[in-house]
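Excluded from the complex is one protein chain; the other protein chains are retained at their positions.
We call the chains A and B, going by the order they appear; numbering starts again at 1 in every chain.
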Amino acid sequence: MPVLEMRSVTKRFGDLTANDHIDLVIEPNEIHALLGENGAGKSTLMKILYGLYQPDEGEIIVNRQKSVFKSPVDAIRHGIGFVSQHFSLVPTFTVAENVVLGFEDSRLINRDDIKHLVSNTARKYGFDVDPTAVVRNLSVGQQQRVEILKALYRNCRVLILDEPTAVLTPRDAEALFDTLRALQRQNLSVIIITHKLEEVMAISQRVTVLRLGKVVGQETTSQTNPQALARLMMGRSVVNVTRKTVHQAEQLVALEVSHLTVNDNRGLPALRDVSFQVHANEVVGIAGVAGNGQSELVAILSGLIRPASGEVRVKGKPAAFGDPRALDHLRVARIPEDRLKGVVGNLTVAENLALEQIGNFTQTGHLKRRQIDEMAKWLIADFQIKAKPGDRVRTLSGGNIQKVILARTLSREPHVVIAAQPTRGLDIGATEYVHQKLLEQKERGAGVLLVSEDLDETLLLSDRVLVMFAGQLVGEYRADEVDLDRISLLMAGSTVETVSR
Amino acid sequence: MLGLKLERAPAPLWLRALMPFIAIALTFALVSILIIFAGANPLDAVFELLINPLTKNSARGDILVMATPLLLTGASVAFAFASGYYNIGAEGQLYAGAIAAAWVGTFVQGLSPVFAIPLMLLAGFIAGALWALPSAVLKVKLGIDEVVTTLLLNSVMLFLVSALLNGPWRDPVTGWPQSPTIAESAQFPILIPRSRVHLGIIVAVIAVIALWWIFKRTRFGLELRAAGLGKDAARFMGVPVDRVMLTAALISGGVAGLAGVCEVAGIHHYLIEAISPGYGYTGIIVATLGSLTAPGVALAGLFIALINRGTLSANRELDVPVYLGDVIQAVLLLTTLAVLLLNRYRIRRVR
Partner (left out) sequence: MDFILTLLGATLRIGTPILYAALGETIVERSGVLNLGIEGTMLLSAFTGFVTAQVTGSLIIGLLGAMLTGIILSLAMGLLSVTLGLNQHVAGLGITLFSNGLALFLFREFYSGATTPPSLAEKFPQLSILTGTALEPVFSQYGLTYVALLCVPFVWWLLSRTTFGLRLRAIGENPEAADMAGINVYRMRYAALILGGIFMGIGGAFLSLAINGAFTHGIINGRGWVAIAIVIFGNWSAFKVLGGALLFGGLQALQLRLQAEGVQLPYEVLLALPYVMTITVLAVTGRNASYPAALLKPYRREG
């Protein structure tokens, strides 16, 4: 008898159907993987299960009873625990306070009592945490354990983890898996959301695969293999990506990055001594699991943050840090990770197109409004943006917003293109358009740095692939010598020595 | 199960056009309770408040006089808010300008008004900007919330004014806390004979036009709006957000300072503690009602001046307390804010 069932659950956001009649069955005492690419609808489904979203259709059945989860309270009461990607902890509280929060057993807080209660729970499940530690002083791995402890303290029977390894080091990830197996022995069911095949194979007994909001397969893990799962997840096999002929990179260096080191906002190293080159007429892809320093690299190359040390040269000229306009003057086109942080939604299309190079549209402080308007009309036509110059950008679709950014940056014949997650959340048509535009830039002579979580995309476009792990470049492959197994292992943190050479 | 759901979606255009009127109607419906309580007929009161002042020449003049400081503080607040800098300190900055005017005004005896008046306006602008400077620097350099610091500086300014008026500027003869009268050449000329309409309204109109021109026609205005509407994106596109915000905060302080100059030079001709009955705060209402745009500020400033003048009529004719005007302004602010939500959300029936 299943502990939990979701039947025909559907959730729409405007025109987008995030979950389309999804069925999911969780058996007692199993680790169930929910596999799918970014945007397949995994997180939405789990947020419905935790009462954070209300489904438009469908039902949830817990222990043979139909249940409606209006808020997380209902979900918690039905024994569901959720560890989201961005932890929901109060940083200024202690571990014990965080764990009991919302589930206190009395009206008064006695620090010794809650410390003991939390210690007891921790001991019962074999957790090693100090209940009196303040959460903001803990490492990411420790914080994740606090999150799990929180769910256990609420007597959860089904524990959902949303991309739990995305923020972990390989050693922490291994420890997490040990923890999950231990929980399974204590009769818990675990749902693990992931887009990594290795994880599915390593930890789960069963796997449900989502693609574009639909269930495309439900398998017993031991009776399937990564290739089959990949085919389901992507709609085709990832290992069979056909490579076009590798472009012979000219020796001309478009972008040279030397010895970049930077710390994240917690003071931990995010990039360690990163050096690489991108040649003209070349696409270099950075492959890596999210959170391994790619964001910081992009932020430096976009002029948003300053590195602790290192140097960046564009066509031989050193670039100033922390100054987007300086990069713009060196003709570095920047496509932001989050496209909504690349446009001001409440300004018009024309204003967004002009703002980055506003100096060219200004005379003694005055806007040259006619030129702005003409430029906007021309770019809208050239890049097939479905909008008028006077439309506010926030009224546009994701694909058209991305086209506004492409038009703004690529129309000025850049020497270097920094493309971060350029197709995230876009439909197939828009994705192909973006790919085509990036390749056009390469043909024209630009050096393109592609940073994408979508390995498929990286392999499809790149002439060279650099693998990034824990803030370091750990591998480099020419497109014609790409070995998917090796790249996957490197992305997962295996050392270069054990993988090759 | 049938229910209502609040959805993020813009309201249809016709509804948006109607919004100010909905807010005004709602406000008067709510305030009618007070008017009835005061023993007056709400319809009579609406007539006295909104229509009667427009029928008389003298009252029309009064509206312009009353609108002068409101247009200036409204423009001041709109400047700051549009850049994402929440300047609650226009009241203190207004007094800074008033002090500067009262000070410079006594120095310019014998100087032609052509020089005296611009000099005074310049001094008032600089003084207002200076009073806005500490909060702006703290915000930009240290990330300290400007709402609290600008608010607190208002109180500090009131004590400063009080100290000046009870100290060095106290009238040696009468002992009144009142600064010396400014030179005649520094006093604003009356524009319309037999009225109190003074040069200040021109200053105010120029300020509002400047607001429009800067927002719509200049690079700085575009950068300012970009910073206010999307700080991260503006920064990504190379807008020097901190510098833009700092400049906007200083201009905002300066424009509020001009309001102080106008009150001193146009009406009182000396500085007293009660020179502003809260124009700086009313400026927040004006800017918000005017949705931070120049035409909006112009309309809202005039409308609130009309209500203020109307409450005087209503007070005289219907014996309704003059504080009705304050209540109407506040209720109008709150209803407008609430109605503006319709712009962001749409109520939909769901199964």
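The definition used in the following text is that a residue touches a chain if its C-beta (ideal position, glycine included) is under 8 Å from a C-beta of that chain, and two chains touch if they have at least 3 such contacts.
Computed from a prediction, not measured in an experiment: that's the story for all the values here.
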Q. In the full complex, which of A:23, A:59, A:104 or A:413 touches the chain missing from this view?
A. A:104
Q. Touching the left-out chain: which of B:24, B:49, B:70 or B:88?
A. B:88
**Q.** Contacting the left-out chain in the complete assembly, out of B:152, B:205, B:267 or B:302
**A.** B:152
Q | For chain A, the residues touching the chain missing from this view | A | 13, 47, 50, 52-53, 71-73, 76, 82, 84, 87-93, 97-98, 100-104, 106-110, 150
Q. What chain B residues would touch the chain not displayed?
A. 34, 37-38, 86, 88, 134, 138, 142-145, 147-149, 151-156, 158-160, 162-163, 166-167, 278, 281, 284-285, 288, 321-331, 333-334, 337-338, 341
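Note that in this section only the chains that are shown with their structure count from here on.
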Q) How big is the gap, in whole Å, between where the Cα atoms of chain A centre and where those of chain B centre? A) 46
**Q.** chain A - residues contacting chain B, complex
**A.** 302-304, 323-325, 328, 334, 336, 340-347, 351-352, 354-356, 358-359, 361-362, 365-367, 369, 395
Q. Of all residues in chain B, which touch chain A in the complex?
A. 10, 217-220, 222-223, 225-226, 229-230, 232-240
